[in-house]
Structure formats: structure tokens, C-alpha cells
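All protein chains but one are shown at their positions in the complex.
== subunit A ==
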Amino acid sequence: MALRALLTKRAPTLASGLGPFASAGGSGTGWQGLCHARGLKVAALPDLEYDYGALAPAISGEIMRLHHQKHHKAYVSNYNDALEKLDAAMAKGDVAAVVRLQSAIKFNGGGHINHTIFWKNLKPVNEGGGEPPHATLGWAIDTDFGSLEALVQKMNAEGAALQGSGWVWLALEKERKKLLVETTANQDPLVTKGANLVPLLGIDVWEHAYYLQYKNVKPDYLKNIWKVMNWKYASEVYDSEAA
């Protein structure tokens, strides 16, 4: 259902606001809406709310540029291609093609979902990046992990131990209102680990997210990314989802 907010007509970019997951509350009609509308709704590359160089020195401008303009853009266009093929296959009733397209849709659609969250998870230091969470989310972190430091340590350890490409997440399990750390492989979005998991923060541990700057030293990347973490975004999602 959250997908619906990510889908938009080809031309305009997604309005900024609270981001794609803020409106993810109960509608549940996203996919149906997509199927019924013959004018296919495709995904669009969102704009960043800061300059490519604004996260340096934690993340270099060159990494941000390639990551957004090349990697994320490729996920969007490959997802849209697959979606158009899917539309044609469904119109023809070509079951084999519908099934064959699933892996490309999952990978590229997942890449689009994950990166859209990732950009919102980051914020330049002079705009409040790295400022720790207060109030409800801060208390929830203390309750579930002991302290913010313990959470950071856990996410860094799981991110460093992840073999291959993937993501490490701070997740909210909606029903129990409990915070969890999860990892997903490749571009699997968090929802593949549980339908009621809401992503508050996602850290990209694909090599393309850090290699030009940190090379093989992934732990340094993980240590530094917290300096530009947008806890305000995570808190807003937490408050709207855990309310």
C-alpha cells in the first residue's frame, strides 16, 4: 500500500512533505488502483532535499551524485520498463511473462522504495543531521535497545556482517509498537521481512554507497553515516505510525 504513494505520473516529481511512508496508513487499495487504471502510473526519481555535496565529509558529493543520478535512476527506469511489460503481459493474459517479470519488479521496485527512504534518512549537519531523537522515538529506543549508542552499535555490527549487497533497517513493528533491527538482501524492501514492519531508517550497505570514499572499510562508512542521520524524519514516521 505504501507503494501507491511512490507511484506518480511520469512528469511531476513527488511532493516532499512527510515522505512516502507517512501516508501508508490503512488504505490498502494501491495495487488495485494501479490495475484498474489503464493509464499506467509509473515511478519517478524523487529530487533530493539537499545538494549532492551537502553531506560531505560523511558522504562525498561524488558518491551522492552517482548514487542518485545513476543507480537510483536505473532502478526507476528498469522498474517502469518492467511495469510496462507487465501491463502488456496482463492485457494478453500471458501468465508466463507475468511470472517472469516478478524478479525484475521486486529488484528494481525495491531499489526505488529503499533509495526513496534513504534520501530522506539523511540530512546535512547544518540542517540538523546527526541530532539524536528526542521524545517518543528516543524513549522507545531506550526501552527496546537500552540506549541510542546500543542501537547504533547493533545496526553497525549487522551492517558490517552482511555478506553481499543489502540494507540494514531500524524497523517499527506496528502491532506491538516495538522497534527492531532487520537486514534485507540486495534490494529487498523491509516489507519482505514482515507485512507490519515500517521502515524508520534504512542504511544502504551496497558497495556503491561507500566504495569511492571508504573502499573496503565498510565499518568506517557505517560509523560516519550517523553524523548525517535525519532522526527528525524517523521520529515523524514513528509518531504517525505508532500513534
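To be clear about the criterion, a residue touches a chain if its C-beta (ideal position, glycine included) is under 8 Å from a C-beta of that chain, and two chains touch if they have at least 3 such contacts; residues count from 1.
Please note the rule applied: contacts and distances are computed from a predicted model.
Q: Write down which listed name, "N-acetylglucosaminyl transferase component-domain-containing protein", "Phosphatidylinositol N-acetylglucosaminyltransferase GPI3 subunit", "superoxide dismutase" or "COMM domain-containing protein 8", is the UniProt protein name of the chain that is not shown.
A: Protein name of the absent chain (UniProt record): "superoxide dismutase".
Q: Touching the left-out chain: which of A:162, A:179 or A:203?
A: A:162
Q: Which residue among A:148, A:212 or A:242 touches the omitted chain?
A: A:212
Q: Touching the hidden chain in the complete assembly: which of A:71, A:85, A:177 or A:223 does that?
A: A:71
Q: Which parts of subunit A face the unshown chain closely enough to count as touching?
A: Per the touch rule, subunit A residues meeting the hidden chain are 66, 70-71, 74, 103, 107, 157-159, 161-166, 168, 182-187, 206-208, 211-212, 215-216.
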